[in-house]
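Of the protein chains in this complex, all but one are displayed in their positions.
In this document, chain identifiers A, B and C correspond to the written order of the chains, with residue numbering beginning at 1 in each.
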Amino acid sequence: MRDSISVARLGIPSVALVTEEFWPQGDFFANSSGMPAVPRVKLPHPVAGTGEDKMAEVASEITPSIVEFLSS
Amino acid sequence: MRDSISVARLGIPSVALVTEEFWPQGDFFANSSGMPAVPRVKLPHPVAGTGEDKMAEVASEITPSIVEFLSS
Amino acid sequence: MSLLEAASEHDALERLHQLGCTDGLPVVIPTADRVARMVLSTGYEPDLVLGVMGPLYGAATIEKVATAAVMAGCLPDHIPVVVAAIRAVCQPEFDLTEMQATTHCTAPLMIVCGPARNACGEIASGFGAMGPGHRANASIGRALRLAMINIGGARPGSSDMALHGHPGKFTYCIAEDEENSPFPGLHTTFGYEPDESAVIITGAEAPHSTFFTGDRDDPASVEALLDVIALVMANPGSNNVHLRNGAITVIMNPDHTEVIKRAGLSRQDVQAELASRATISVGTMRRISPTFYSQTMQNDNEAVSDEAADEDRIHVLKDPDRILVLQAGGSGLYTMVMPSWCAGPHQNAVVHAGIELDQACEIPGMNDLTT
Partner (left out) sequence: MSLLEAASEHDALERLHQLGCTDGLPVVIPTADRVARMVLSTGYEPDLVLGVMGPLYGAATIEKVATAAVMAGCLPDHIPVVVAAIRAVCQPEFDLTEMQATTHCTAPLMIVCGPARNACGEIASGFGAMGPGHRANASIGRALRLAMINIGGARPGSSDMALHGHPGKFTYCIAEDEENSPFPGLHTTFGYEPDESAVIITGAEAPHSTFFTGDRDDPASVEALLDVIALVMANPGSNNVHLRNGAITVIMNPDHTEVIKRAGLSRQDVQAELASRATISVGTMRRISPTFYSQTMQNDNEAVSDEAADEDRIHVLKDPDRILVLQAGGSGLYTMVMPSWCAGPHQNAVVHAGIELDQACEIPGMNDLTT
């Protein structure tokens, strides 16, 4: 989240991937960094350790929104 | 210390061996058990792990007071 | 009970610090009025004795326990858990006097199970439940400690001989995350019904963080999880390894219990697996404890003679039932393992007491102790 904010500050398009469980923390960082609208995409929680199939499924679900954010 | 108090309660002569560092705790137990005068002999601290020679020295120093307590 | 007088609440606080009646942090001044209201909220008579607390052998009356609870910052909602905790630690099997006096760092860890978790002020079982920010956890755990100080007489360096202690000696109270756990409530393993409430208490070290990241594609993931927990249980510094037969607490986060659940293991299975895997080699014991080990092993059931090979392994715990396995904490990479003291006549027995939720009378405005 913090990386994404730093990159966005440099004017480089960025999207933070944040799991559901960490969404409030993402909001917190976005607000405290003065960039409340920094683009972020919600992932299910947990992702790590859930296996190849699940990760592929999550990836295909979220890719469109990432592309949308980066091209807008 | 607590063992010594329990034994003394049964009317069996007993002496607690208490190292210097634990002397205040010994006093505390003696008082809280209602036997403030329960016999105890002060050892240097630490005794454990200080080697055979040192332990033999401590033993010979304190034996007379233990005998005195038990025979009085 | 004699009353102290002070010109202001802040003078009173300074006085309580000077008398050694606090843990070093600010307390709510236990005025006669506040204590009386806390007593009322217990539903018991003030002079009812819940037990005797060593090494001072003070009688833990409802009034004295209520005083500790007020000082700790408890609300009346919290008091049923405090009363149960006092009952639990006063059971002879807990060896409270010896535990207060030992040089080991041990502190009573309170685990709250059943509906009391919500009824007694939302005792936290999730993110940061062992840290700051949860009033019920913080003040309930501290009430037990202040009772141990003021009724039991524990003072550092004179009656409490813990070499260093640990910060769980300020407060150490969590709830089980029953709703999201694959295991039945921990209290049911001690004979309580699921809809009853209980506090389970064990003398514990501070938590040891245990890192594990699973892989759903790897069926051996559960083996790795059980192995790393067992290795932490068998850490060569803990008293469990040197004295054996104590109790060990294992608090798993939801991602780790998910691995257990997928493998189809029950709590009993986990206890048995951990007890069987938590071992240390004879060679390591000979190396780290050349004198003490050879003396103690002579008394040990798990006969390891002088002829044993260095590769032979010794079990750290004899009784799998003394491994408390439960879920708490946020979702992520860490499980917490609390080794223990293991000494005292009952060698770190786990105690428990039912929490009575219908004992207190409902009194309008009773939770407003603060005016």
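What we mean here is this: a residue touches a chain if its C-beta (ideal position, glycine included) is under 8 Å from a C-beta of that chain, and two chains touch if they have at least 3 such contacts.
Remember, it's a predicted structure, so these values are computed and weren't measured experimentally.
Q: If I consider the whole complex, including the chain that's not displayed, which of C:68, C:86, C:99 or C:138 touches that chain?
A: Answer from the full complex: C:138 touches the omitted chain.
Q: Which is it among C:41, C:197 or C:210 that touches the chain not included here?
A: Final answer for the missing-chain contact: C:210.
Q: On chain A, what residues meet the omitted chain?
A: Interface residues of chain A facing the absent chain: 2, 22, 24-25, 28-29, 32-33, 49.
Q: Residue by residue, what part of chain B touches the chain that was omitted?
A: Touching the chain left out of view, chain B contributes residues 21, 45-46, 48-52, 54.
Q: State which residues belonging to chain C touch the missing partner chain.
A: Residue positions of chain C that touch the missing chain: 7-11, 13-14, 17, 20, 22-28, 72-73, 103-105, 107, 124, 126-139, 142, 145, 149, 155-157, 160-172, 174, 205-215, 218, 220-221, 223-224, 227-229, 231-232, 235-239, 241-242, 251, 253, 284, 287-292, 328-337, 339, 369-371.
Following the convention adopted for this analysis, only the chains that are shown with their structure count from here on.
Q: What whole-Å value do you get for the distance between chain B and chain C if each is reduced to the mean of its CA atoms?
A: That gives a centre separation of 33 Å.
Q: Suppose each chain is reduced to the average of its Cα coordinates; what separation in Å results between chain A and chain B?
A: 67
Q: Pull out every residue in chain B that's touching 2 or more other chains.
A: Not one residue of chain B touches more than one other chain, so the list is empty.
Q: Going through chain C residue by residue, note those that touch at least 2 other chains and give them in order.
A: If we look for residues of chain C contacting two or more partner chains, we find none.
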